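For reference, the structure is listed below as structure tokens.
The complex appears here without one of its protein chains, the remainder shown in place.
Each chain carries a letter (A and B) given by its place in the written order, and its residues are counted from 1.
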Amino acid sequence: MKIAVCIKQVPTREWQPRLTDDKTWIREQDASFEMNEPDAYALEEALRLREKLSGEVVVCSAGPSRVQQVIREALARGADRALHVEDNSLAAADAAMTAEALAAAMGEETFDLVLTGLQSDDQGHAQMGVILAERLGIPHSTIIMEVQVDENPTTGPGQGRLRVKRELEGGWFQWIAMPLPALLTIQSGINQLRYATLKGIMAAKKKEIKKVPLSGGLKPAQEILSLSSPVRSKQTQMIGGTPADAAKELVRRLREEARVL
Amino acid sequence: MTRETLEVDVLIVGGGPAGLSAALRLSQLQKQQGGEPLAIAVLEKAREAGAHILSGAVLDPSTLRDLIPDFQAKGAPLLSPVQRDNVYMLTERSKLRLPIVPPPLKNHGNYLISLSQFVQWLAQQVEAEGIDFFSGFAGQDVLTDGIRVIGVRTGDRGVGKQGEHKPTYEAGVDIHAKVTIFCDGVRGNLTKRLIQEFQLSKDREPEQYAVGLKELWDIPGGRIEPGTVVHTLGYPLRHEEFGGAFIYALPENRLALGFVTGLDYADPLFDPHMAFNRLKKHPLVASLIEGGTLVRYGAKALPEGGWNTIPKLHMAGGLIAGDAGGFMNSMRLKGIHLAMRSGMLAAETAFDAIRAGDTSEAALKTYQDKIDASPIRTELYPVRNVHQAFGYGLFAGLMFSGMTLLAGGRWIGDLRGRPGYQRMKTLAWYYGLDVPVTRPSNVATIDRLTTFDKLTNVHYSGTAHEEDQPSHLIVQTEVCSSRCGPEYGHPCTRFCPANVYEIIRETGQPPRLQINASNCVHCKTCDIMDPYQVITWVPPEGGGGPQYNGM
Partner (left out) sequence: MILVVAEQREEALNRASWEAIAAAQQMAGAWPIAVLALGASVGDVATQLAQADVAEVLTGEHAALRHYTPDAFTMALKGVIDQKKPAVVLMAHTYQARDFAPMLAARLRVSLITDVIGISGDGASATFTRPMFQGKLTATVRATSSGPAIVTVQIGAFRADAVRRGGSPSVSPVEITIDTAAIRQQPEAPFQEAKQAVDLSQAERIVAVGRGIKSQDNLPLAQNLAKAMGAEIAASRPICDSGWLPMERQVGSSGQTVAPRLYVALGISGAIQHLVGMKGSRTIVAINKDADAPIFEVADYGIVGDLFEIVPALTAELEKK
């Protein structure tokens, strides 16, 4: 089974944002980077599926040269080879442009299954995987908690079938079946992430990373006009009085002013 | 359970300046001399190169020129040449600029760098040579066969708080090497074991340490010229305490601000972090950082003892380089170029020994010979007593340093030193108290604009650890609930710059030590300064620790 995993390199969770002078992007010089967490779970899921069903895991990423860091980490964890769409303009690209870039590079191969994280920890559009599925012409489902692959179905058309558990609001879930090839966006916490071993790191150096140039004419579908730190424009309203009075006043304000009760 | 093993020719433990210089030098020797390619591996406990590296720093580029002559072309990140040096003596409200900068503190020809960034760059050079750089792997134990060092065992990963194996459990790997070069930094946990097991400090003076606290600031423009280097003495320290501040003006309105305190102070209620806060309130510093933004915070110990405290550096199958060996020039406040040089010399020794098929103690002794014949000795020997002289107080230290300079290091006899933790006095001796007191003697006001509490500071170190793992601070806790309170007032709660140690007092219960291990910034102060010597620092699960970008 040939499985593609799309991974993104994002600033680490501990990183404190600093902006460029024109405030349309972040200052990358001060940031340290890591693999987007939902993508790490997607990668782990792919590795587990390969262990069960045998096949190949191909890691795909779009970004400047620094994303080699997460590509190599994925190879060290066990992915077989990688595709890297390399271009500096991809550092701040939105989900639509990223999806188009990957679709152009990945379209040359036929994957049985494509996994991505449900959204990225940086721009957080939650769109890339689904747009990619549309461009690759394959069905999709999102926010997946469990994946079952039936490679030799006795019913239904096609080469294989998927049955996946999708997360809904409020503790609800749903199983959905669809044919392969398909794309799934994976929810964090679906499995336990394995460590990259020493042997894995050494082996990663010999694995293929195919560099693919960015297709011409791709543009983002949205433009960041400005970035800012969320500013609390409201002054803190201190409520005094006896405990009973303060409690009454607070409840009143929460009901009538803030409207959260 | 069968443990995985890996065989290499040279294992370098620690991806800092010494370790990376060793790796690079090995690859150069290989290219020059050809022959069977050596299998080389570098182990680094941080998630990525440079993440656990912290220093001021002013770099003496002499070793860099020798190691990488085309360092400019290769884009070495030298932020700014040093343009001017100033030394101040501070009192609480005023400053006195020394009319002459003492020659050791003259930095003409040196560069301001971020050592973390510099190490990242060095690591890129190493990886470009195809050398395996294993980041996220901690050296947990030395492997010996009783006589020789045969390698290092990496730490287990995926172990839960109670010691149980999680589903992701991976046993540590035994890496066997013909020569292991230990570059595990100041008070390195592996070097500490080597010193004990191979009695490497017999006939040496005890090691001396200081702790450096550092902050990186973005400040409003126009306050200080980039390339300005400032050092201070005096306030907030007293004559009995060793240390001082450094202020380095970096390009783009960045300021490296730091404070070094000798880990040999007598006052048990002294708090180095509070001293740093007091420094920041001094007009000299406040005028620079007011209105600025704190970018990063960190702390690390420094090996201050000098030449006479350097242990024996070689044993069968093993060599020690870098801060782990203690090659810092405490008079010039420089150690990076010496660490790098020691790494290069260790590499040369290892290379020759492996090619000759003889890695015995006798064969590896050439390392010591090389060091004795190198600029390391030329630089460190004359100032070998400086730190020990400060043990007699600020004035004695300054006078001695002055005389040493004039005498070119020629001196009759050597000054003895005592381990710093032994110099800490009890509450009874220092204050005439026998009840537990924990309030620091040097409290500063915390305004959360320029001065911060430890917990807030730790947030800016970017420190993160896997939460579900055993504590990596091994402490014999009986002392904490009995003697320590009345005797020293729980000094760990004060000398740790990261709020790792807290004493919990519940009514009717003896005081209980709570270890907030995930705050640890790996500075080693606790392992060094604890008066009972009951704290042992071991590496936490690989990958965890601070994120010292720009430090």
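The rule is simple: a residue touches a chain if its C-beta (ideal position, glycine included) is under 8 Å from a C-beta of that chain, and two chains touch if they have at least 3 such contacts.
Treat the numbers as computed from the prediction; the structure is a model and nothing was measured.
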Among the chains present, which touch the one that was left out? A, B
Which of these, A:K2, A:R66, A:R81 or A:R135, touches the one chain of the complex that we don't see? A:R135
Out of B:R193, B:K365 or B:H459, only one touches the absent chain, namely B:H459
Could you tell me which of A:E14, A:E28 or A:D80 touches the chain that is not displayed? A:E14
Missing-chain contacts mapped onto chain B: 448, 455-456, 459, 464, 467, 514, 516, 518
Hidden partner interface residues of chain A, rising order: 11, 13-14, 16-17, 19, 26, 95-96, 99, 118, 121-131, 133-135, 139-143, 166-179, 182, 189, 219-230, 232, 234, 236-240, 243-244, 246-248, 250-251, 253-254, 258-261
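Just so we're on the same page, only the chains that are shown with their structure count from here on.
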Could you work out how far the Cα centre of chain A sits from that of chain B, in whole Å? 38
Residues of chain A defined as touching chain B within the complex: 12-16, 18, 30-32, 34, 69, 192-199, 201-202, 205
Complex contact set, residues of chain B against chain A: 4, 6, 47-48, 51, 130, 132, 134, 136-137, 154, 157-158, 166-168, 170, 173, 175, 295, 460, 462-464, 547, 549-550
